[in-house]
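Here's the structure we're looking at; comments come further down.
Only a single protein chain was left out; the remaining protein chains are all shown in position.
Moving on, here comes chain A:
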Amino acid sequence: MAAKQRQQLSNSNFWTENLRLTVGVTMASSFGRLMSGRGAAALLAGLGAGTMATGFLGSENGSLVAEAKKKLYPPSSDFPDLRKHNNCMASALSPAIYAKLRDKLTPNNWTLDQCIQTGVDNPGHPFIKTVGCVAGDEESYEVFAELFDPVIKDRHNGYDPRTMTHPTDLDASKITNGMFDEKYVLSSRVRTGRSIRGLSLPPACSRAERREVERVVVTALAGLKGDLAGRYYGLGDMTEKEQQQLIDDHFLFDKPVSPLLTCAFMARDWPDARGIWHNNEKTFLIWVNEEDHTRVISMEKGGNMQRVFERFCRGLKQVEQLIQERGWEFMWNERLGYILTCPSNLGTGLRAGVHVRLPHLSQDARFSKILDNLRLQKRGTGGVDTAAVGDTFDISNNDRLGKSEVELVQLLVDGVNFLIECEKKLEKGQDIAVPDPVAQFKK
């Protein structure tokens, strides 16, 4: 099926009450003309859960048994035991919400139980609050809004998808002071994710859909030129030598072992249709079909965050253009920004960070408070859940939703520059001051 028809078919399913596969292409194409670009996305996003398709559980025959089952097993009998749980889903999911949403389906037949399975299976940690739910498709955030909205609010500092809009800004020229002192900053990196509209997300996609994501993305990437020209390495068919090189470059991603991901069905059919693309200069890297359809990373040694972000924005825009030429687009809407599998990555999905040496500042008792007020977080140089080695830290932005890419990168830039100033002062024996907290998003 041609890409355009395929996408139109999925958009038309968005509107239908019945999940019939015989929706004609002609019907789909008239909807298709309505459904294009950001305007349509906003239109669709603005719809409440009630207009979403609520289909039957399975085939004609299956629906009778499913109906009988619903009566035998009311939602109260299925409600998960979340008493020992500490994640955003467990905080937000009440028996009333569960009862309301349990029998609803997205146009993809994705259910609430499937969204929350990872949060049921992983009670979480008393100190770390994980999210505990994932989307199976773009429509999950609509159909199950009564769960996702409070989860989003909890995770993103009170951002209310019902009333707020998320700004998108990928104009890298707006960044000021984006060149760090390389005596302190060892490397700079910006990452995000992008999902292909019309195809299910990693928890829910079939093998064919996943292969389609790979095809769409790899075809687009093949059109990149100049400093962005590069190559794709499919996980299933890379040579030993290629694998070793990718490991040495710290590019290779492995089959997920974290139960947060495996319990969300994201490792199915591994390594089918998974792969890594990077440009020849090794400064622009894309992961295909890992935790999201795509993860996009711009990075280089040294402190030129300006250039890293410029390449990031340029690369993203070019990839978007290349997929649009073939009738595809990224999942995006005004309420939630870029749609990704995990609610924690909604909005910009952006983590901009540096590896920075802060031997004096990191010993100062005010270090954590300073980071908090600057809306920054520290990690070890191995990434999330690692400890710092020596005095080098991974410092990055905390927030993802409610501020634009430019705003978040500028926050990171200003913050890191401030940290370096503190470090220099402490080196000279001068005192430092804790900065005022940075403002939250405009309400």
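Here is the rule we go by: a residue touches a chain if its C-beta (ideal position, glycine included) is under 8 Å from a C-beta of that chain, and two chains touch if they have at least 3 such contacts; residues count from 1.
The definition used in the following text is that contacts and distances are computed from a predicted model.
Engineer: One chain of this complex is not shown here; going by its UniProt record, which of these names is it: "creatine kinase", "Actin related protein 2/3 complex, subunit 4", "N-acetylglucosamine-6-phosphate deacetylase" or "Dynein light chain roadblock"?
Structural biologist: For the chain missing from the view, the UniProt record says "creatine kinase".
Engineer: Write down which of A:88, A:170 or A:267 is the residue touching the left-out chain.
Structural biologist: A:267
Engineer: Which is it among A:96, A:208, A:222 or A:247 that touches the chain not included here?
Structural biologist: Considering all chains, including the one not shown, the answer is A:208.
Engineer: Touching the hidden chain in the complete assembly: which of A:108, A:192, A:377 or A:397 does that?
Structural biologist: Checking each option in A:108, A:192, A:377 or A:397, the one touching the absent chain turns out to be A:108.
Engineer: Which of A:120, A:246, A:308 or A:354 sits in contact with the chain that's absent?
Structural biologist: Candidates A:120, A:246, A:308 or A:354; residue touching the omitted chain: A:120.
Engineer: Can you list where chain A touches the absent chain?
Structural biologist: Against the left-out chain, chain A lists 1, 6, 9-10, 19, 21, 57-59, 61-62, 65-66, 69, 73, 77-81, 108-111, 113-114, 117, 120-121, 200, 203-209, 211-212, 236, 262-263, 265, 267-270, 272.
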